[in-house]
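Moving on to chain A:
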Amino acid sequence: DLSIMYRSQFASLIEPGIEAYEAATGEAVERIPLPNEGYDNRIALDVASGTAPDVLHIDTGMVQRLSANGDLLPLNGMAETWDQWQFYPQRTLDATSLDGKVYALLTDTDARMLWYSVKAFEAAGIETPWKPQTWDELLDTARKVKEATGTENALVVPAGTKNEEATTMQGFYMVLLGADTPEGDRNRLRNRDTGQWIGKSPALRRTFEFYETIYTTDALAEPGDQYSSDVGAIMRPGLISGEVGIWASGSWENNCIWDCGGTDIPPQAERDKAVYWAPFPGSGVAGAPAYSNISAGWTVGVSAATDQPEEAKALVAKIFDRETFEPWVIENGRMAVRTDIAETPAYQSDKFFSDVTPLNDQTTKRDAVPGYYFVSALVQQSTADILDGISVDEVMETYHETLIDEFGEDQVMVIED
Partner candidate 1 sequence: MFDDAKPWIQRDWKLVAAMLIPAIAVIALLLYMAGWILVMSFTDLALFGRKATEWSFVGFDNYERLFKRRGFLNSLWVTTVFTVFSAIIGQNILGFAMAAALRNTGRFTKSFVEGAVILGWILPDVVAAYVWSATFTENGLVDLAILQPFGIETRNFINDHPLFVVIVANVWKGAAWSYILYSAALDTVPSEVVEAARVDGATPLQRAWHITLPILRPHIATNCLFITISSFVYFPLIYALTGGGPGRKTQVLSIFVYQESFAVGKLGYGSAISVAMVLIVAFLSIFYVRLLKDPR
Partner candidate 2 sequence: MTGVVLNDVRKSYGDLQVIHGIDLSIDPGDFIVFVGPSGCGKSTLLRMIAGLERISDGTVSISGRVVNDVPAPDRGISMVFQSYALYPHMTVGDNMAFGLRIRRTPAERIRETVGQAAEALQLGQYIDRLPKALSGGQRQRVAIGRAIVREPEVFLFDEPLSNLDAALRNQTRMEIARLHREIGATMIYVTHDQIEALTLATKIAVLKDGELQQFDTPDRVYNQPANTFVAGFMGAPPMNLVAAEIIAGDGGAAVAVLERAGQPPVHVGLPASRKRLVGRRVVFGLRPEAICSGPVGSRPDHAEIDVDIDYVEVTGADRIAVTNFTSGPFYARLPADADVHEGRRARLNFDRDKINVFDADTGARIAEETP
């Protein structure tokens, strides 16, 4: 029998697909819905011990970890048997591919940007819609907001260890990507050509300095709040009420700011009046991109250990069957990954989707290689050190040394100014 493991929050996506599959084949599918907490741990052990279910609901980061180990089944073959495969653009498939093989299908994607409080901006006399072009502009705005409203959190870019991946994805990497020219991966953590991690670079320095400005020099954000038991519970209501000026987060906030569960959300127009977003600007140095973006998302894949690969793929196909998939995307306010859904009138007519989709024309992915999570944790810790008041020089030195210690001298490069 087929079995499938998924996060229980995604039941509304997965379960209609399972039911459709059961109805079609007459076979029962064993469902294992799990909470978020400990999910990665369970998958890792299940996969390692060969007790994994046939179909797995995993996030993109996990796809990278598992596919590198050969724990996932390549899905390329589905192109022939499933007519909806064609709607996945190559760019989307790349997000879950390694060496040209597709290991999972995205359920949705996301974008990252700056959310700002219209109320706070009005108080500071800043015109909206607002679209900063450089970091200086961004910081200036924040200073004004701080001055006008006295908020502790005029500009919040996720930092520290408590936020885990959010620090890296919504925060550090977004800053880094705009800190320097993309040429030679000068604005990334890793040089994708040589496969070396970047131990020192102007971009890294500028990024740390940016954090330093926000958290210590100009005190535009309260470091302690980055460790609170529920950061979102401070930021989200804060944006609405004007207690928070700008917050770097993702496209899901369009719903989450109001109600992540999705039941109590005001109409889009009303939302836009209170909170709106702008792309994260580049630093403004020569060659730096105008704005930065990085995407991730959830996926569904098939365990390499399955003894029913074809059935498993069929189940995946049922889950992503447009009939059940499309309503889920629209209702949950997800950014569509498929062209057919992105082109439906319902999706097209949604103001938020049409505003945000262009961001992904220029999106990036995290570094899908072993070692990424080590570097990510290191990044989180380094921002924590900045929050702690440690100098940029010292933090960079430690960062560099730790990379060498972990990967060896030859796996770490230095980009001079």
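For anyone wondering why these and not others, all candidates are chains of the complex that A comes from, given by their letters.
Basically, contacts are C-beta pairs under 8 Å (C-beta built on N, C-alpha and C of every residue); 3 or more make two chains touch, one makes a residue touch a chain; residues count from 1.
In this text the structure is predicted, and so the values were computed from the model without any measurement.
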| item | value |
| --- | --- |
| Direct contact with chain A in this complex, candidates 1 or 2 | 1 |
| Complex interface listing, chain A residues touching candidate 1 | 41, 44, 48, 65-66, 68-69, 160-164, 222-230, 370-371, 373-374, 377, 380-381, 384-385, 387-389, 398, 402, 405 |
